[in-house]
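To start, I am sharing the structure in question, which I have written as structure tokens.
A protein chain is absent from this complex, but the other protein chains hold their places.
== chain A ==
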Amino acid sequence: MSDHESTYVPKTGIEKWFDSRLPIIRFGADYMSLPTPKNLNYWWTFGGILALCLVIQIATGVILAMHYVPNTELAFASVERIMRDVNGGDLIRYTHANGASMFFIAVYLHMLRGLYYGSYKAPREMIWIIGCVIFFLMIATAFLGYVLPWGQMSFWGAEVITNLIGAVPVVGEPILIWLRGGPAIDNATLNRFFSLHYLLPFVIAGCVVLHLWALHHAGQNNPVGILIPKDRQKKDTVPFHPYFTVKDGFAIILFLIMFAWFVFFMPNALGHADNYIPANALQTPAHIVPEWYMLPFYAILRAIPDKFGGVVAMFAAIGVLFVLPWLDTSKVRSMRYRPTMRTFFIIFVLVGMGLGWCGAQLPDAQVVPGMPSFTLFDGQLNSYLWLTRLLTAYYFLFFLVLMPLVGLRETPRPIPATISEPVLPTVDDPLGAGSSEQKG
């Protein structure tokens, strides 16, 4: 935390030499001894998991770039060559492709953790905002990377997503041509997408440094959501190592088991068969769907009947996250003590998954097969179009109405004075300092 005193004492000559020139060993040692709230649960392990995901993506990506050719004539074949001829190439590519999905699973859980425990509230707004920047960069990077194999889904995904920018009035069209480097998606587009796909992960890494800096300056949140008072620092925190290196390590092992399960046993389960067909500028696949992690936002895009309106709604769905610290009026951080908000939160999670489901369906398809309904404005009521609209409405309602309103009107449950109290109420009297040591 911010007032964490360095306890590192250089012992060997080399350590002393470094410590007076570049105190990098001290930096690492201080990091390992950071006082960490002792009540962090497994939802707090996703930070470490995400760091690992970024390392895996960069490591596999750098290797893949050695074999990949960013040219419309050669890209598809070069990816097939990676799969068939490059030593271990299939494993590296499947790790990279599934790694993107794993990255998003972890980031969504990490964000929902922050949402549930109020980790975005003062004094942690900057941690949250930088996190939102990282999330946005992740979406951009994933999209750019998905275009590179130059399959049908790559091509038409690029077509649809770049066209979103063309929806902007007046400046949309020139920006679109500039972005693509020509009147249509072509070689110029593929080349720059490759360049940017290589660049952005390092921008993400830079943002991760800022994210951690802000985190260690403001101090970690915890499941109880209260700030740990100075006089409780010793009792309510434990050093990061070994307590949380071990806890994070265990979570990472479980996560890697799931990761490996996908890579080795179902490497294409999260992909689309159509992306194994080379790109064809003259034929669109019958059913275009983005990767699963973009589906909720894709559903929001399609829910709005107006082209530009849909684009605005989709970006607003991410943009609203940036101002969340100021939309939430509650003084209480953790939803453990906010039963009303917790119910709305659970509905929000289900709505998010529902939007993901809707994003993969045809808008005109019936939600309940065979059930007769009537036409409301521009579509059947019993269609994914209207279900998507309903869920989209809740998504925005949750942030723009429930967050400010519930905070003002709810009655939160009593908040414990210390993070020890909910677990050890009798032993750990908040005023009787030292009592637990005597008994324990």
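Keep this in mind: a residue touches a chain if its C-beta (ideal position, glycine included) is under 8 Å from a C-beta of that chain, and two chains touch if they have at least 3 such contacts; residues count from 1.
Going forward, contacts and distances are computed from a predicted model.
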item	value
Identity of the absent chain, which is to be given by its UniProt protein name, from "Ring-1,2-phenylacetyl-CoA epoxidase subunit PaaA", "Peptide/nickel transport system permease protein", "Ubiquinol-cytochrome c reductase iron-sulfur subunit" or "Thiosulfate oxidation carrier protein SoxY"	"Ubiquinol-cytochrome c reductase iron-sulfur subunit"
Contact residue for the chain not shown (choose from A:His96, A:His272 or A:Arg302)	A:Arg302
Of A:Gly182, A:Gly249 or A:Pro339, the one touching the omitted chain in the full complex	A:Gly182
From A:Gly89, A:Gly310 or A:Gly356, residue that would touch the chain that is not displayed	A:Gly310
Residue among A:Thr7, A:Asn41, A:Gln283 or A:Thr343 touching the omitted chain	A:Gln283
Residues of chain A (touch criterion as defined above) contacting the omitted chain	156, 159-160, 162-164, 177-179, 181-186, 188, 192, 281-288, 302, 305-307, 310, 362-364, 378
